Every structure is written in structure tokens, then in C-alpha cells.
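Mind having a look at this structure? Questions to follow.
What you see is the complex with one protein chain gone and the rest in place.
Order of writing sets the labels: A, B and C. Residues in every chain begin at 1.
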Amino acid sequence: MRFQEIVNLHPEPISLDRDALLRCINECLDCAASCTGCADADLAESDVRTLVRCIRLCLDCADVCDVAGRVVTRETEPDLGLLRAVVEACAVACVACAEECEWHAAHHEHCRICAEVCRRCKDACDDLIATIGHEPSR
Amino acid sequence: MRFQEIVNLHPEPISLDRDALLRCINECLDCAASCTGCADADLAESDVRTLVRCIRLCLDCADVCDVAGRVVTRETEPDLGLLRAVVEACAVACVACAEECEWHAAHHEHCRICAEVCRRCKDACDDLIATIGHEPSR
Amino acid sequence: MRFQEIVNLHPEPISLDRDALLRCINECLDCAASCTGCADADLAESDVRTLVRCIRLCLDCADVCDVAGRVVTRETEPDLGLLRAVVEACAVACVACAEECEWHAAHHEHCRICAEVCRRCKDACDDLIATIGHEPSR
Partner (left out) sequence: MRFQEIVNLHPEPISLDRDALLRCINECLDCAASCTGCADADLAESDVRTLVRCIRLCLDCADVCDVAGRVVTRETEPDLGLLRAVVEACAVACVACAEECEWHAAHHEHCRICAEVCRRCKDACDDLIATIGHEPSR
């Protein structure tokens, strides 16, 4: 995706590890789209009644990943406390969604994949938070 | 706003204080729109260069309030840990944005009002989190 | 809601009817929150399988109203063709969602109210588009 080139051209780059930053944005985008897709696939399954909690958490996780991706993309005059709180909330949403999707993984392949994407996004959030930890908060 | 009637008709209401819940959603909506408006007004000011940090934090705060409002609106099968993390991130974003807007309050009336809305949204988030604290987390 | 004060303090107000503009933003916010709430209430109903299309269209309508509200709130350097396309898409989403919600209005009071909010938002979009029609497009 070409947005990464744009992020790398920022005139005053944020003082965080570039790889961790780009990976976090990337995983947030993939996870937001995966959760939107998984909620939608759930809705079309014949056992939708058993998937209600999965739909709800996928909707939450899609929304939170979407916003975390936006906040992390912005490098101008960052507030690291805000960034940390949003990325932490994203990690919490990813775990909640992954755990629920894993319940349905044996019956629904889209849930199995969605859980994997959530776990990977959670790891990318944790890694980015770890690099914030070493920076003086502004 | 009529969305409150819909929230109050939920077949399985979330076990949180109704007033705190509705006030939090309402303040998140007002704060999201206020921050979108303040960032946009900043952009049209002749001293835009001094307002760069204000624009950036208003954009973040608008995005986070928007999502917090959505997550809190959803009452079906809630994950209270997720809800808490998102509402806490919202409170952090509101404080960061309010503090910056207050720097510009003497020169820009829209910043003065935006800061007030952010402070009120922060309080509504804190109040909702306090009622979560008394619930068993799921 | 106080965001209206901020919108009215814009240093270079957009050349559109103020009442139509503020009403459109207001209805978009109410409709976005109402559709988020209606989709969520649907999800908790025992007849969720009959509400699948309602959930899907409520999710779409919430997303589209959310963005239309943001675009209309921004008055700096507007592109009226873009504004028109987004507000028209919002009107289309509101009608699709209202028509579906009306099918369920007799059984679910939240669907009845949601349909009314969608219709009112559609009217506010139409009214704003009508005032754009009298402006030279930029």
C-alpha cells in the first residue's frame, strides 16, 4: 500500500520506531476491514443467533482499529499519552474480538482468520506501545 | 435527539446507570462535532501556523469521541473491559484537546467553547467509568 | 448541542443557508446514532434472523450519516460538488434504511422511531442540496 510512502515523507517524523509504527497502521487497517467483513459474514450465516456476540465485538473492533490507525498515522505534534491510550484500547478490543471469534473458528473459516488478524494487530499495538515507553512523554 | 428513545428501547439493556450512559453518548456526539468544527475553523484562521497542534488534537479527539459514542451506544453482549478502555481513551483525548484549546481561548472563541465541550465530555466519560467499576466485568 | 455555536463562529462561513446547514448536521448526528442503536437493538431481538437486512442497512446508514455530518460541518475551502455528492448519498442511504425499518415498525418500536429519524434526515439533506443548487459550484 502506497500510504506508507506518504507516512515516510512526513516533514517532522514522530520519534517512534518506524517499523513498529508502519506495522501498527497496517495491521489496524487490515483488522478494521477484517472485522467489518467478519461481522457481515456472520450476519449472513444460518446460525446468526449464535453469532450475536461475535457480530457486536467485530463492530466494536472495526471502529476502534479504524481510529487507532488514523491516530497513529498522524505524526504532527503528537500527544504520546493520547496515542498510548488509543493504541491500548485497540489492543483490548482486538483481544476481546479474537477470543470470541476463536469460539466460532471451527465452524466458520472467516472467524478463524479474523481471530488471527486480531491477534496480529494486538501484537503490533503492543510493540508500538513498548517503543512509546522508551520515549519521554510530551 | 431521538436516538435516546431508541437506546432506551433496547430489549436487553446494559447493566449500567442509564443517565450516565445517555449523557456519555450525548457528550461524545457533541464533542466529536465540536472538535471537527474547531479544527475546521482553526484551518481558516489567519494565524493557522500557531494552531497546528490544536488542529491535530481536535482531529484525534473527534475520531476518538465518535468511536466511543458508538461503542457506548451498543448494549448487546457488551465487553465491559473493552468499553472501559475505549471510554478511558476518550477521556484522555478530551483532556489533551481541552488543554490545547485553552491556550487559544483568549484569541479564538471557537477554541474556548471547544475546550468546555471537551471538559464536559471528559466528565461524562469519567462518570460512566465510575459506574462500570461497580459492575462485575464480563 | 454546543457544536452549533462553534460552527457559527467560523471565520469564513460557507455561502449556504445557515438553518439548512445546521439542521443537516444535527439530523446526520441523530440519524447516525439512531441507526447504530437500531442495528444493536435488532441484534438482541429474538427474531434477529428476520432483521438481517435491517441491521445491514442501519450499519450503512450510520456510517454514511456520520461522514455526511463531518463533511457538512467543514466550512473551510469547500468543494460544493463533493458536498453535494456526499449529502445525496446520505439521502439515498436514509431512504433505503427507512423503507426497511418501516417493514418492522409494527413489531419493533425502535425500528419505527429509526425510520422517522431517517426520513427527517433525508428531508434535511434534500433541503441543503436545494440551497446548494442556487450557488455557483466552485
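As a working rule, a residue touches a chain if its C-beta (ideal position, glycine included) is under 8 Å from a C-beta of that chain, and two chains touch if they have at least 3 such contacts.
It should be emphasised that the depicted structure is a prediction, and the values quoted were computed from it without experimental measurement.
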Left-out chain, listing which of the shown chains it touches: A, B, C
Among C:Leu57, C:Cys101 or C:Ile129, residue touching the chain not depicted: C:Leu57
Chain not shown, touching residues in chain C: 52-53, 56-57, 59-60, 63-64, 66-67, 70-71, 74, 76-79, 81-82, 85-86, 88-89, 92-93, 96
Touching residues on chain B - with respect to the absent chain: 40, 43-44, 48-49, 52, 55-56, 59
Touching residues (missing chain, whole complex) on chain A: 1-3, 5-7, 9-12, 25-26, 29-30, 33-34, 36-38, 40-41, 43-46, 62, 66, 69-70, 73-77, 109-110, 113-114, 116-117
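Everything below uses one rule, namely that only the chains that are shown with their structure count from here on.
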Same or different contact residues where chain C meets its copy chain A, judged by the half mark: same
Most contacted chain pair (by C-beta pair count): B-C
Chain nearest the global centroid, as defined over all protein CA atoms shown: B
Separation of mean Cα positions, chain C and chain B [Å, integer]: 20
Multi-chain contact residues (two or more partners), chain C: 40, 43-44
